[in-house]
Structures are given as C-alpha cells and as structure tokens.
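Can you keep this structure in mind? I'll have questions shortly.
Here the complex is missing one protein chain, while the rest keep their positions.
Showing chain A:
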Amino acid sequence: MDELKLYTWIAVGGTFGLYFFLAWWARAGSTSEFYAAGGGITPLQNGMAIGADWMSAASFISMAGLIAFLGYGGSVFLMGWTGGYVLLAMCLAPYMRKHGKFTVPEFIGDRFYSRTARIVAVVCLIIASVTYIIGQMKGVGVAFSRFLEVEYEMGLYIGMFVVFVYATLGGMKGITYTQIAQYVVLITAYTIPAIFISLQLTGNPIPQLGLGSTLADGSGVYLLDKIDQVVTELGFKEYTTSSLGDVEMFAYTLSLMIGTAGLPHVIMRFFTVPSVKAARQSAGYALVFIALLYTVAPAVGAMARFNLMNTIEPAAGQNLEYAERPQWFKDWEKTGLLQFEDKNGDGKIQYTADATTNEMVKVDRDIMVLANPSIANLPNWVIALVAAGGLAAALSTAAGLLLAISSAVSHDLMKGVLMPDMSEKSELLASRIVMTISILGAGYLGLNPPGFAAGTVALAFGLAASSIFPVLMMGIFSKKMNSQAAIAGMCAGIGVTMLYVFQHKGIMFIPGTSFLGDMKPNWFFDISPNAFGSVGALVNFVVAFTVLKLTKPAPQEIQDLVTNFRTPHGEIAAAHDH
C-alpha cells in the first residue's frame, strides 16, 4: 500500500468512525426526537448543521468543477445557492417556526386546512428529494471510485451501502451532532488545498484574494487575465465573460434561489430552534458557514482550470507526452471518468475546444475538485483530506434528504392520513423501509445520472421551486389564499416543470425515454431544463391567484391563524399536540 492510500484510509476511516460514534452516542429514542431533535439546539450549532446538510456533493465535489469549465457562467450556482437564504430568513423560516410543526407538508396541510393539499405537498417533496439524492449518488460514486480505485459503478454500489447504514442508524439528533462534525471536516478539507494552491500560484494565502491577485511568477499579470488568455488561445470561451445567456443566467439563478427556500430538508432545520428570533439568526449563521465554502469555490475552480491547462500544455505548442502523464491522470483513467484518445497519433495530448482535434475526449467535471490537489502536486495528506471531505458532504446531505423523505411518507402520509392510530414503533419502522427503497431507487438512477452532480441537484431545486416555495409564500403573505388555489398552483407548477424536464431528460431520468433531445434548439425561450423551475414557480403563482379569484377566500379561523403566526409572541394551540 502506498503512502497516499494509507493516508486516505486513515482520513476516511477516522472521520467515518467519528460520525458513526456520534450517531450512536446521540441515537434517537422517541419519534419527536427522531424528526426534530427536541428543539434544544442553539442558532450557531444549527447554522453549522444546516451548512453541512446544505453543502452536498453538488457543492463540494461538483460545483467548482463546473465553474472551472463554465467560468463566469458558473456564477448561477454561487448566487443561486446562497441567495435563497435571504428569502428563507425573511419570508419563510420565522413564521413556519412560530407555527411549530415537524414537517413542511404538515404546515401546508394546516394552513390550507386540507388533507389533499398535504398529500400533494408530500408527493412534490418526494419527487424533488429523490432527484436530489440521485445527484448525491453521482458524487458518492465518483469519490468512492477514485478512493478505492474501482470503476464508477462499483463506487456507486459501495456508496449506497454506506449511506444506508449511516442514515438508518440515527435520526436527526444523531445527525445534528454528526453534521457539526461533518461541517468541520468538509470546510477544512475544502479550504486547506485552496490555501496551498492560492499560495503556489499567487503568493496570497487567502483564496478569495488570490483569485484577484497577480501571478507569483514575477510577470505581474493578473491570474484571471492569464486564464482568459490561455483558454481563448485554445479556442475556448473567455473565462471571465463566458455567459450562459442573460435569460438563462437569470432564470437559472432564480430557480436555485427559490428552490433553496422550498427544499423541505433545509426548512425542517428551522423547526428545531427554540424561538422565532433563533430561526432568523440560524439562517444568518448558516449562510456564514456556507459562504466560507462558496467564496472559496470560484478560486478553486479557476485555479484548477489553470493548473489543468498548464499541465497539459505548459507553454504554447509544447504538449505533454501521453507516456509521461502524471500519476493522477492514470488514477482517474481507471475510473473511466477521464479518457484520452490519440487522434493524430503523435503521442502527445492536445486539449482544444474543437471536437475533431480535441484528444481529452472525456473530462468529467465532477472529478476536478478531487483531482485538484494532485494536479497541483500537494502533499498526500491533503489529497486524503479532500477525499474524506467529499464523502462527508455527500453523506450528510443524503442522510438529511432521506430523513425528509421518510418523515414525509411515514409521518405525513401514513400516520397523518392513511393510518392515524399507527404506533410510534411502526412509524419508525415504516420510515426505515422508505429510506431503503429511496436509496435503492436513487442508486439505480445514479448509474445513468441526468447530468453532473450539480446539474442533477439543480433539477431537484427546480422541482422544489415550482411547487413548495410558491404555496409557502402565498400561505404566509396572502391571508385569503385558499385550499383549492394552493392545490391547483402546486399541481400546475410541478406539472409544467416535470413535463419540461422529462421531455428533455427522460421520464424519471431513465435513459431513452426522452421525447425531445436535450439540446438548445428545443428549449423554451432558451431556458434549459435545469433552470426551468423559475417558470414553473411563475405558473404556480398565476394559476393559484386565478383560482382564488373564482373561489371563496380562506375561512376566518384560517385567516386568524395566519395573523397569529406572523407575530413571534403567543402560542398556537394546535402546535404541540404530538
């Protein structure tokens, strides 16, 4: 066993041991602890746990890789996945915390005084969360395949097993403490290599400043200008201005933002804080911890792209000999996620924007963050740390999502609607069965994911954006909003979005079932399926307000309920009937 492998086993094994220990140590007893950890968590702790929950394989493993190749266009992820917290902190979290329920469908069911509304919300939530988990599975598969030096498929199977053991072991209480540990591991693993690389390239140890600095080679040229020059010489689009198009940038960012504020596994976190004030604060702390990674990510992306280009072509025309390729190149070739084809037979690697001469036939975006420290020749322990961090990110989010799905089915659907007199024990059992089915389903779909991890996760955000977010907003800000309007809005919003996504990406992402190719000429107003959630949300709002005009407004007691949860003071009688 070589040094790198040894370190990786120690880092991954050690951190996993810690998570399992914490999950076991704080394992859940009653159902109320299982879902919401009894309410005794401080805003700072909760913020950190939300950070870990939030930053998944998409943020850690995938996002910087996408930014590396999209350049400015990658900003949609940066703004989109942080801006939603502003909406959460001001428009949703405080009032939903005041109302005081365990799950999002429960809130929707109460506010719209309708069992049907609750069931529709459960279905929307499951569709969005399962899509989200497919993205995580892709990330887990990439991380395990590299770490264990197996093919991607094998890495995915191993990942499914680990997620399964982990998620069924502890409920949210276990998860809250483990997630704090996971946050620390993942942020350390993300920033240490970034600091090293920033120092190497620019002499500035702070990546956020390094990205705006001059190169350390004494040329006095700014890093970003140099990247622009290198990539345009090979025919790629200029890094700092390569836009996805104004409409797409706008719609994509909006979809991710409102999806953030509509994803149940994040909103659920705000039910575990002790007060309305703490709910507002938690959102702030969460974003601080998230911003630590999100402001480093653009530096990681840009520097990874620069190092990759420089390794393959250190100076114009002096391409790397394939026979002399570095070890990381060989390692990633084993996973099948990096492929080279010597098209012109000169034994050298040509990497260009032109598909006919480009010899790097496959560079999976999702390998960039994990490969980054080796490309920059960082010490082996740093590389090992990144592997552990990537797995922490994927695992924590997968567990949080599985909890949201299982509580939606067992708590909202079965106990809330189908079998109200179900015992706590069978509710726990049901939730574990649901988790198992979800893992198997998401794992199967992860074999042929509908995109890179971050892209797949973006689809999940679109689905949440088009269904859950608008009804929560209308439920809080419009007293008159009634059940018929909310149900029609949710169905129309998610319906339109699913139709658009599935016609381009395949029904439930099963390959070969798409009836329109996923290509630009088929897009509505140049909006990609990943960004379509914002259109879906608009449809949701329009349909709901139209139906409201044609039907009677919500009854007085519901309007009083809304008045009540708009102010922090006072109890809501129905809030603690569990």
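FYI, a contact is a pair of C-beta atoms (placed from the backbone, for glycine too) under 8 Å apart; a residue touches a chain by one contact, two chains touch by 3 or more; residues count from 1.
One rule holds for everything that comes next: contacts and distances are computed from a predicted model.
K.L.:
Among "Membrane protein", "Molybdate transport system ATP-binding protein", "Permease" or "DsbE family thiol:disulfide interchange protein", find the name that the UniProt record gives to the complex chain excluded from display.
P.N.:
In UniProt, the chain that is not shown appears as "Membrane protein".
K.L.:
Identify the residue among A:P379, A:G495 or A:P568 that touches the chain left out of the display.
P.N.:
A:P568
K.L.:
Which listed residue (A:A23, A:L78 or A:M435) would be found touching the missing chain in the intact complex?
P.N.:
A:L78
K.L.:
Which of A:Q136, A:S198, A:T214 or A:T335 touches the chain that is not shown?
P.N.:
A:T214
K.L.:
Given that one chain is not shown, which residue among A:Y113, A:Y157, A:F250 or A:F541 touches it?
P.N.:
A:F250
K.L.:
In the complete complex, which positions of chain A touch the hidden chain?
P.N.:
That gives, for chain A, the contact residues 67, 72, 74-75, 78-79, 82-83, 85-86, 89-91, 94, 98, 208-209, 211-214, 222-225, 240-241, 243, 246, 249-250, 253-254, 275-277, 280-281, 283-284, 287-288, 291, 294-295, 298, 563, 566-570.
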